[in-house]
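Here is the structure we will look at, set down as structure tokens.
For this view, one protein chain was removed and the others were kept in their places.
We just call them A and B in the order they show up, numbering each chain from 1.
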Amino acid sequence: MTDALRKHGRGLLVFAVAAYALPLLLAGNRYFAFIGGIALLHVVWTAGMSLLYGYAGLMPLMFAGIAGISAYAAVGLMAAGFAFWTALPVAALFAALVGVGLGLPALRLKGFYFTLCSLVIQTVITLAFVYFVNLTNGDTGISQIAPPAWFGGPLQGVGFDLVLATLAVGAMVALVLIVEAPFGRRLVAVREDDELAEMLGIDVVRQKLAAFFVGSLFAAVGGAFYAPYVGFVSPRSFDVLLSLNIWLMVAFGGRGTIWGAVVGTVLLAPLPFLLQDYYKVKDVIYGLLIIGVIVLLPGGILGGLGSRAAAGTGTQSPGLRRKEAA
Amino acid sequence: MTGRVPLFEAEGIVMRFGGVVALRKVSVTQFEGETLGMIGPNGSGKTTFVNVVTGHLAPQEGRVRVAGAEVTGFRPHRMAAAGITRTYQAVRVFRELTVADNIATATVDAPNRMDADEIAATLDWLQLGHRLAVPAGSLTLFEQRRLEILMRLVQRARLIMLDEPVGGLSATEVRAMLQVLGDLRRRTGLFVIEHAMKVIRELADSVVVMLAGEKLMQGTPAEILADKRVVDQYLGRAHA
Partner (left out) sequence: MPTELVLISTLFTGLMLGVIFSLVAAGVTIIYGSIWMPNAANGQFFLLAALALWSAAVSWGLHPVVAALLVIGASVPASLLLEQMLIRRFYDVPNRNVSYFVLSLGITQILAGLFSVTYGVWSDQFQIPPLMAGITFLGPFPVSNSRLAALVTGVALLAALFALLRYHKYGRAIRAVFQNRDAASLRGVNVRAIYRLSFVLGNLVVAAGGVLYAFAYSFDLSVSWSMSITAFAIMIIGGPGSVVGAVAVGMVFGFTQAIVSAFASPTVATFSYLGAMLLILLMKPSGLFAR
């Protein structure tokens, strides 16, 4: 544990300084500060996706759905009179457990079949958000979600941004501790060759399940904070495109590298907001980037830097890397 | 001479794939301190037998016992925990990971693993110490085969089932591998599938001959080589 912190200590320190500085530097402009906050929120999500995709080699397209379940659950609990800080753990745990429950059968499937199954599950979740109107207010969504209470007042503005910075730093510390623990090594083994990993004594299903639970928890915590931070949730907020975009941030930065996901997030998460009126152009840009990553940058932009995990970037298991000439 | 303690007992194993019957009521017992060989023509069910014993396949009929306890249908990770492990016919290591990471992965869920000094000594013995930082995929085939063995040794496996350990090696490498295996059989139980009779003759105390999914016979290398059926059915053709 201390080894892990020593190894990534400098990175974590730099990230923490940047994460806290960001809201303070942008405090003058609420809109930019909001974009910064959204990026910090996405760091929580990409940390979870990094664990699932970068380390365990799973591509869960239901990631956004789990975040959404948590967000709706948190909003529902708050509407029922619970404080946000009570609703948060309940909603997050609930969503992560639902995620594991839904994902459990899919975890037996491999590669494309797992991804397809997760897409189906995501679609079901999105449809459920639309369909169960009395819980979710359907397509219209729920707006004017109250901010969490914080020392007597509402948590807003820079205060909320700093809470998100803390959350993002916490997520990265957790990710570092997880992947540097024996658990991380097991996941890499499962990603590289699950049959061989099993033969060497690793309980593959159990590791995938554990990774799925932890990854879902990241998704869910991010979702629960998303609701009051943005103040609005709708089925569109948590559709498959969000899953895909979070995946893109990880893959773009470099799968299996701790900091690649952060770089990818910082570069890509603010994009839709900076495009403002051309909001929909984001889809085109993200789509082009997805193709670019698959075709040109299978290791991501940090993938070439030779850390241990980076050496394992391209694997056959999810097969996102072209066969090496060597 | 041996304590006659069985390493594993396979009893009446039947394994079908759709219409293909790969194993027909095969019974084999391996005792501690004994090296068992298995020969047979292509497709006679040798690899399938190893797959059943190590938990990769659940047989339709029959039982596998390890240390007296029934383990039929256990998943491979539980077989590994019980000390029963195998190598693959086509060499299989984590190609993208370094040799050091391969070894570390082999120890991560091994309850009885070696300590660092023992690992270092084993690395020396298998002459892989200088390759620790290299991705396993860029090792030579012979080195990869040694790494495979090393990864089982650091777990202190009680039985390693080797599926054609000299396949693809050059004549010199085969000689070197024979030496390695000769030492290895003093460290752990060995079960060796081979087409190369030389390997079987040098290593095996007893040899199981497979033919079309059935156990044709079992005996010492000298006995089976003297058997007309074996010479006709297998050696005659393999050497033709």
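Note that in this section contacts are C-beta pairs under 8 Å (C-beta built on N, C-alpha and C of every residue); 3 or more make two chains touch, one makes a residue touch a chain.
The shown structure was predicted, so the numbers you read here are calculated from the model rather than taken from an experiment.
When the full complex is examined, the chain removed from view is found to touch A. Per the touch definition above, the residue from A:V17, A:A79, A:A149 or A:V284 contacting the chain not shown is A:V284.
Touching the chain that is not shown, out of A:A16, A:L93 or A:V130: A:V130 (per the contact rule at the top).
The set of chain A residues touching the chain not shown comprises 59, 105-106, 108-109, 111-113, 115-117, 119-121, 123-124, 127, 130-131, 241, 244, 247, 278, 280-284, 286-291, 294-295, 316-320, 322-323.
FYI, only the chains that are shown with their structure count from here on.
By the touch criterion given at the top, residues 54, 56, 75-77, 80-81, 85-86, 88, 92-98, 101, 104-106, 108-110, 135, 138, 151, 155 of chain B touch chain A in their complex. Across the interface of their complex, chain B is touched by residues 182, 185-186, 188-189, 192-193, 195-204, 308, 311-315, 326 of chain A.
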